[in-house]
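Attaching a single structure in structure tokens format; questions to follow.
Our next item is chain A:
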Amino acid sequence: MIKHVPVLLVAIPLVVAFMLPIIGMVNRTIRTITAGVAIVIIMVLSYLLIQDVMICKKIFYYMVGSPDPTALFEHGLTFPIRIALKIDQFSLLFIIMATTLSFLFYLFSSQYIEENERKNYFTVLYVCMVAGMMGMLIANDLFTFFVFLEILSISSSALVSFRTERKHPPYAGYKYMFVSSIATSFFLLGIAFLYAQYGSFNIDYLKKVMDGTVLDKIAIVMLILPLAMKCGVVPMHMWIPDTYSEAPAPISSMVKLGSLICLYGLFRIAFTFGSHVYVSYELGILFILFGVLSMFVGVTQALIQKDVKRLMAFHAVSQVGYMLLGVGVGLSVIKSGDASFAIYGKIAMIGGLFHVINNALYKGLLFLTSGIMVRHYKTRDLNVMHGLAHYDKFTALVFMIAALAISGIPPLNGFVSKLIIYESVFHYNPLLTLIAIFVSVLTLASFMKVFYSAFLGMPPERKPVEQPILVKFSMVILSIIIVAIGLFPQGIIKLLIEPAVNALATF
Partner candidate 1 sequence: MSAIILYITFVLLFTMGLFALIFKRNLIKIVIALNILDSGMNLFFITLGYRHNATAPIFTLLPWDTHITMVLPTPQALILTNIVIGFATTALMLGVAILTYRNNKTLDTRKLRGVEEL
Partner candidate 2 sequence: MIYYFFLVISIALVITALLSIYFRDLLAAIVSYAVFSLVLTVLYFLLDAPDVAIAEAGIGAALTTCIFVIAIRMTRRREE
């Protein structure tokens, strides 16, 4: 049964999503429970895979619909026929992150979103979003990646405009959909150019067959830049603050998770096709440039914000800069003759990928706490908020942990991955590390501002309402994971991150 896991990761959430409207008509609690059970099942499935994929270095291939699903080619052909799904160390790392976090955010949203008839559609779209993410992570076929990218964009843009009665959420959903559909059109143009020359969509087959013609170079640019736009890289990042600030709290963390999955697609395409089209050096420089720009511009714009969710959205942009910096250094030196990749390139990539995991954790927690703050004060303006810590000690503690983690304070996980990035990028070019450290200081400054103005000061007029049990439970779990990774980083790196980097960087 274990060989069917790649397809089950997508099929189980889809089955539950399709049956939810019928279940929702019958009874509401059963609907919430079945959706939660579906996400738990795929989480457990991804944990079962750790043993085979990460330790025994086995790669799961799966041809959907073929008599022998694990066979790569049928009837002695030299090219794949059906849709190929593939789970290797690199994608399993992201699958574990995506399933665990979407389960925790689901726990949060099941009691945070008010219980009414619309909650039925909210759960359906949430489970479809998780299925879209899973589909993108296991697709080894460019067109399947395109279809599941579209599923993720449409369901998250519908969820962003969930609060239709307010002034701005529908327009934020419109912007997100506008940006996503242009990105997918350009992505499709890249697929069309590759299909015109090699007649196939399979990534592994294209990697073998591709030679560096002009069309391949154009196709690579058309495949990479739309995904960079969806990750919120600086020059194209202005849609992120509008989208994250208007969405309900668990949805902005899920949309952030979705943009990290687009980052996975970006790395997957850059590393597999980059060296075959002899552009991996230029792509590495592009990633580093995007990284530095995102770090600096994101944090400076965040520092002067007075709207708490916009501030955190700009921080999401600047944190993506760290990851791009780490992996960009690895990509640019991967092809260079000397052993510099072995010295610091691989460590930079480890730092970059580790930062992806840490950032997903504490950024999700920050969005959740900001949701609670905004719900209590009925406004997102930091000037009006004061003194929540007097009554709601729990949220203050959780926010403190997450804010310290994002600004890289030693015992927590932000520090670990930033330290690795500083260490390895210093070998490449010391100026980049200086900028990275300066940006980290500015991050700490802006989160001190948020903590000072929202939690300290005079006690608020009315007492904050007690948060429901599941909301507190999911935030406690998130902060426990953050502190655990912060204290025991070696375990995570040895088990998950290093095999993922080996899988990504092998040619």
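Selection rule, in plain terms: all candidates are chains of the complex that A comes from, given by their letters.
Miscellaneous remarks
One rule holds in what follows: a contact is a pair of C-beta atoms (placed from the backbone, for glycine too) under 8 Å apart; a residue touches a chain by one contact, two chains touch by 3 or more; residues count from 1.
Predicted, not measured: the structure shown is a model, and the values here were computed from it.
Interface remark: chain A makes contact in this complex with candidate 1 (options 1 or 2, touch as defined above). Those residues of chain A whose C-beta lies close enough to touch candidate 1 in the complex are 143, 147, 150, 154, 157-158, 161, 164-168, 170-171, 173-174, 177-178, 181-182, 184-185, 188-189, 192, 195-196, 238, 241-242, 301, 304-305, 307, 310.
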